[in-house]
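Apart from one protein chain that is not included, each protein chain of the complex appears where it belongs.
The block that comes next holds chain A.
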């Protein structure tokens, strides 16, 4: 009886999906499994499954006939496989349910694979003389769509679109056209062949190929397939009629209920079962979900270097026109360059005290005066700026020299900055770079095409000088930094020149990371790569990847190096200081031994300046959030963001679950026990919960009786808020004490970190007179994780890498719980909690810092001095995240374990 209830309701229902998936018939399951297996096989690199099994017209011979059958199972990528799976499952399920498993096997391993393949090869090889390989289950999708369409056509011949009548059998053709337009690299011909065969099938011309029913029955009966195979669809069990007859017309009232709508009672039962098991819903499910989120987040990141997820870089801002102009910087300019260099060298030699072996490279007032006089002679407006910063007891002072080429006909509205620091990032003497900038200043002055002022900035070092200058340029300078006497307009871009050695170079290393992980517009980076590579023939590197062979490992390594720099958020060069003011800047560092000389670098900079000069608007077209894995490949924020978001979401899921659990699910006293950090504990807890479930199943079945319980919020809220505020103390200490105390402060904080949670737990347990509800522990954790999750997901949009790193380090906190004294006996509890505390202490902020310092082979004092300098001068806030977000969450995690001791 076809009742309206049999029609599928449209609203999406997850449990329906689940039951649908659980009831998929046998052959469909096998096909899905095969597709997934083949896709997994393809992940390894030794044996190319696609090459082995896809339908390549030229490869088809007697020995390779298997390809006619294997190609539907093989897919070229995850999305290909996934989408085809989605599409083929309902169609195949329907076919199998109608015709029985045996028929489906016979047809799909036989004619329904080989016929479209044969047809395709016929056309491709003999009519078109091409050799395009095809693969994928989409052939079955379109074949089945074709046969479905014919059936639809028989019952409902036309779509009425206004006055036009469109035959319904054409719908697969539309779908096919749409797919070939929308999805790249689809074989239109292959799909058309499939649709054609599908039409034949639908029209019943392929009936002859169907094995006779008596034969099938005989096989089925002999082998007792129905009894042996699960999910087997018998020949008799099939629900619909044979080809060409609309099932509903002949089934009539006595038609058996379709297979797929069977089991509604079963589904209800499963939901009821789930409901009757709130322990699973509130305790296990969040853990599972959190864990899945973490794994998915990490796997997502690992997928990014693949070609499917990354993109080729491109110049988005058309005004840049990189490499479209001839660079004239050559010839006699090189003589002038040598002249300036010798002049500066002479000063350095003269200022070196007698008898000293090495030359004194200090940036003295004599050097500054020389630079000024050279710039003045070239006709530029010159000014200086003194600055002084004090951080960790170290004073950084210096004098910036800068000069402006006022754009002819310009009106001081826009400017480009060229920076040549006296000392490079690595504290080497940047003599060639400074000489080159001086030569370029004289050379640029002669051109009349500049639409923007060009500012040449010569800071004494790469760390503080640019920062002082750019702060003062925006009138945001602190007290000990002089204001600028000479200014220009809005800065549109910055280039930093470094050339700290005397020999010729091979390639350009481009630094692009800014303070706090801000990045310059991708267009600027692309322009540099394109001008250096395309016009000058200079290769480029990034992230110190000198031998990048474009393999997966190298790409991943490049991404990770970029993420580490971004996550730490320190200034990687003189260009970094520009980024907070929304000025895009990069550093160009020549590297290696090659045959490119300083003039080639000069021409590259000339080309870059010409490109920037072309800009009508501030750089805005391209991406500001990206991960670079190669000079010409990147992932944009839309693709990589889910990775950090998933990790952040794991905390939020756990927090919400805990909140719900404290309010709605009381369970029994015993069932509050949750799996703890260690696996043993988990297992034990599971055993415990099943036991307790059995005993408490009766009251839990009636959810309505679980009235909303009152939560005691005062203690958890106070604790979480005060711990976050407490983070300000280490933040202040680590940014304000003198640099020689940093190592001892670190060790002291390790000890304090080990003691603090236990003391906290002890004092809260014994110090408070009011009895504590067990759910308060859960609330403490809930609030802490809620704050962590919210903060990390917000941070992910600003500094993806930092959010990802902190998120990963915090993952154990999702699974750490107080071990309930009532469920776990004394000694086991103590051992477990002490083990857990030891494990968490390894992941404490200071120990992670020590570990990282040991791994990278740097001094803790240097790192912390640098960090304090970043906080004081660059406005870096990595420490805030560490001390006010990570550390409080960590302390609460430890305290929860500490509670189990008392």
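Note that in this section a contact is a pair of C-beta atoms (placed from the backbone, for glycine too) under 8 Å apart; a residue touches a chain by one contact, two chains touch by 3 or more; residues count from 1.
In this text, contacts and distances are computed from a predicted model.
With the options "Rbp3/Rbp11 dimerization subunit of RNA polymerase", "GH16988", "Gpi16 subunit, GPI transamidase component" or "Prefoldin subunit 6" in hand, the undepicted chain maps to the protein name "Gpi16 subunit, GPI transamidase component" (source: UniProt).
Within the full complex, the residue among A:27, A:340, A:402 or A:525 touching the omitted chain is A:340.
When the omitted chain is restored, the residue from A:231, A:311, A:582 or A:712 that touches it is A:582. Screening A:167, A:408 or A:821 against the full complex identifies A:408 as the residue touching the chain left out. With the whole complex as reference, residues 2-4, 7-8, 10, 87, 90-91, 145, 148-149, 152, 155-156, 171-172, 174-175, 178-179, 182, 241-242, 244-246, 248-253, 328-336, 338-340, 342-343, 346, 377, 379, 381, 406, 408-414, 442-443, 446-448, 474-476, 487, 489-490, 580-582, 616-618, 620-621 of chain A touch the missing chain.
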